[in-house]
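Removed from the display is one protein chain of the complex; every other protein chain stays in position.
Chain IDs A and B follow the sequence of writing; residue 1 opens each chain.
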Amino acid sequence: MSMKQIFDEIILKTKGPGLYNFTKQTEIFVKENKFINGILNLNILHTSASLIIQENADPDVLYDLNNFFNKLVPMNTKLYRHTAEGDDDMPAHIKSALTNSHLTLSVKDNNIILGTWQGLYLFEHRKENQIRKISHHFVGQ
Amino acid sequence: MSMKQIFDEIILKTKGPGLYNFTKQTEIFVKENKFINGILNLNILHTSASLIIQENADPDVLYDLNNFFNKLVPMNTKLYRHTAEGDDDMPAHIKSALTNSHLTLSVKDNNIILGTWQGLYLFEHRKENQIRKISHHFVGQ
Partner (left out) sequence: MSMKQIFDEIILKTKGPGLYNFTKQTEIFVKENKFINGILNLNILHTSASLIIQENADPDVLYDLNNFFNKLVPMNTKLYRHTAEGDDDMPAHIKSALTNSHLTLSVKDNNIILGTWQGLYLFEHRKENQIRKISHHFVGQ
């Protein structure tokens, strides 16, 4: 079996904390390159936003997720030493540590293997607008 | 080096919250297919159960883990908007976000690289009986 490797970057603009669905962009990367079978490795190139797979149906799930993490990791500068970049910066690093910086997906028959209710999300933890890069790396046929 | 790719699904029946060891099933997948060296990518196809590597020796570790997550993410509908599917559903999504939806393992000399005390676990977060699918994808020799 002859293997190929393709690298790309998906750029997402975020406007405050919450979950941003980027499943479509990653699917387009898979379809346009006509990947059949292989490993698709995603890495976010930042430490104050993260990647998770979550339910793609009810927006309340995304609201509750963001709300839970905000309560668990308060934006209170009295709790942290690293406060120079704002009250949301250290909580952002902690929330990233509690979730994921990478997702390793499988591609089969030109489709990403995902459950019916699963979507790919960038989890933004900073308050200001951000431009986020997600490295995409395919190894396969 | 000639590479091959094999896909399979392991099905687990769960009976309430807790950790279910599926190391044996994954080892059988590796042995029966005579995989020598390669990447073994596991993805759970659900957002209310997750995958983790944990200690395989003392059952109290599994009890304490489940207990910690239950306290950290209470089954209390007053805390969440997404409550239509029961008091355990939104906590299940949060616990999944706090753990993992995938595990990427290495196979060497027909063995999964794991520490002596490490086992592969499905972490069930729902109360009712469930049928869970874990995608298995091998790329290698």
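Rule of thumb we're sticking to: contacts are C-beta pairs under 8 Å (C-beta built on N, C-alpha and C of every residue); 3 or more make two chains touch, one makes a residue touch a chain.
These numbers were taken from a predicted model, which means no experiment stands behind them.
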| item | value |
| --- | --- |
| Which of B:E9, B:D64 or B:E128 contacts the chain that the document leaves out | B:D64 |
| On chain A, residues whose C-beta touches the chain left out of the figure | 2-5, 7, 39, 41, 43-47, 72-73, 79-82, 90, 93-94, 96-98, 100-102, 104, 133, 135, 137, 139 |
| Residue numbers in chain B that touch the chain omitted from display | 1, 3, 37-39, 52-55, 58, 60-61, 63-65, 68, 72, 98-100, 103-106, 108, 113-118, 139-141 |
